[in-house]
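Quick notes on the structure that follows.
All protein chains of the complex are present and in place, except for one that has been dropped.
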Amino acid sequence: MYLADFLQLLVYGVISGSILALGAIGVSLIFGILRFAHFAHGDLMTVGAFCALAAVTGLGLPVIAAIPFAILGAVVVAVGIDQTIYRRLRRTAPVILLISSFGMAMALRAVIQIIWGTQDRVYQSGIQLPYRIGDIVLQPAHVWILAGTALLVAAVHLFLQKTSLGKAMRAMSDNMDLARVTGINAERVIIWTWVMGAGLAAVAGVFLAMDTRLHPTMGWHMMLPIFAAAILGGIGKPYGAILGGLIIGVAQELSTLWLSPAYKPAVAFAIMVFMLIVRPQGLLGGRR
Amino acid sequence: MTIPAGSLLALDNVYGGYGGVDILRGVTMTVQPGEIVVIIGPNGAGKSTSMKAAFGLVNVREGRVAFEGRDITNWRADRLVKLGMGFVPQEHNVFPSLTVQENLEMGAYLNPKGMRARMDKIFGIFPRLAERRRQAAGLMSGGERQMVAMGRALMAEPRMLLLDEPTAGLSPLFIEQTFERVVEINKLGIGILMVEQNAKQALAIAHRGYVLAMGENRFEDTGPNLLANREVAELFLGG
Partner (left out) sequence: MEAYLVFFLTLAGIYAVLALALNLQWGLTGLFNFGISGFFAVGAYTAAILTTNPSPNHLGGFGLPFLVGAGAAMVAAGILAFAIGLVTIRLRTDYLAIATIGIAEIVRLVFMNEAWIGYGVRGIPGIPRPFSPDPVVFLGVVAVLLLLVFLALERLRRSPWGRVLRAIRENETASLAAGKNVLRFRLEAFVLGSMFMGLAGSLYAHFVGFISPEAFDPLYGTFLIWVMLIAGGSGNNKGALLGAFAIWVVWSGSEFLTGMLPPGLSTQASAVRILLIGLLLQVILLWRPEGLLKEERPALEKTRKK
């Protein structure tokens, strides 16, 4: 094995890890605040990716300029589902949300399939000239993904640390009852949590489609590594989710040195199970 | 209609509990403006539950809760904060991953105007918090956490403060200090309803007190009278 190959895989790992991180932040925030694993999160990514496709084909926008449409689409869907269904189920029996979101994942995927069919699609056909840095090859899409993720992670950080809404989210994640007693309007913060989680998921979906292709099941197949990332980092901890995403992404790529690439999800799963055995609260000490 | 006129907070014959079971079976109490009122009673008597019922955290099945004459029975907690009530729960009363300063900011979430000035006022009452403002609240000692929790509640500028066992688990020195702070806060014109296990000290600073047992009122009197009451002393003050 050559160093260059290794570095190339590392770069690919960081790229796919970025996509995982963006998805995992949302899963982690929602788990922290609403106390359930949101199984339809991957499908929100799919929704975002396809909304961007609609803007690309319908309005002729370049894909990066279509990202706001992706965010808008996923946010409307997520908040809509929360307000019509999850909100009512929250009040009666929270565990039922797991089942409901599992059903939602299936329903969202079906809607995408009805509108766009099941064939693979891309935003942009044709070959783009890659950049070369030494022996490492980088597609233009990869540069967008890395830069976009860095930007969003910084924005999430500033939001959580500096804005009062962001602090309220962290407070709710710490202790929902105390947040209510403190005067925080929990329902409002929950809606904003969905806005943020779905918005990040939409961008992750667009990035994933830029890196690979669009397909109705693209997001669902990301659920396992995304949950693995969230658990690895410590569920309920957005920073842990970023760390977990990068670790899982890099581990998945490096594993292809020894394993068939088909087993990437198994690598994520193995890391998750290992973590559940030795440190279920995750690297940054989230909930268990 | 037994809610006395002019009262700050009043619970009138409240029944309620968790799930289907009534823990409270006719609890009645009032706090007049400017008063410190202390609730004592054995473990499991329903003291915390009474406070939660007043704060909309436990369903009140029967009876009424009123704040400044307004019926607030089963109101949502965040609306009560807006109205001018503050609550420091018995446990888990700080946001552990937020810094001290952020905990205080959360207290002003509903009304952030002039937050800095208020925070300075609270740092005046609890100078220790000013020193540790950037520290995560979860990493602080029990006594310091209690200060954070009280400070957080005060940030909303309440006219009425509910404190559930503010001295639980503290060292004697901290207990003493906490009661001094409570008196100080009360002097700002804030009515106080406080559950206490350190009953003698608490009654000593209280204007009035209630003894609760089995979810019902057992005694009520001024602080000194309750301290002097032989039956109360034998049953609830450890002789």
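Residue numbering begins at 1 within each chain, and the chains themselves are lettered A and B in the order written.
Criterion: a contact is a pair of C-beta atoms (placed from the backbone, for glycine too) under 8 Å apart; a residue touches a chain by one contact, two chains touch by 3 or more.
Note that the structure is predicted; figures quoted are calculated from it, not measured.
Asker: Which residue from A:37, A:171 or A:218 sits in contact with the chain not drawn here?
Answerer: Checking each option in A:37, A:171 or A:218, the one touching the absent chain turns out to be A:37.
Asker: Please pick, from A:102, A:144, A:159 or A:192, the residue that touches the omitted chain in the full complex.
Answerer: Among A:102, A:144, A:159 or A:192, only A:102 touches the chain that is not shown.
Asker: Among A:54, A:111 or A:146, single out the residue that touches the unshown chain.
Answerer: With A:54, A:111 or A:146 as choices, the missing chain is touched by A:111.
Asker: Given that one chain is not shown, which residue among A:136, A:266 or A:283 touches it?
Answerer: Per the contact definition at the top, the residue touching the missing chain is A:266.
Asker: Across the whole complex, list the residues on chain A that are touched by the chain not included here.
Answerer: 31, 36-37, 39, 85, 88-89, 92-96, 98-100, 102-104, 106-107, 109-111, 113-114, 117, 216, 221, 223-224, 227-228, 231, 260, 262-263, 265-266, 268-269, 272-273, 276-277, 280, 287-288
One rule holds for everything that comes next: only the chains that are shown with their structure count from here on.
Asker: Taking the mean of the C-alpha atoms as each chain's centre, how many Å separate chain A from chain B?
Answerer: That gives a centre separation of 42 Å.
Asker: Which chain B residues qualify as touching chain A in the complex?
Answerer: Those residues of chain B that touch chain A are 55, 57, 76-78, 81-82, 87, 89, 92-98, 102, 105-107, 109-110, 112, 152-153, 156.
Asker: So in the complex, which bits of chain A are touching chain B?
Answerer: Answer in residue numbers: 164, 167-168, 170-171, 173-175, 177-186.
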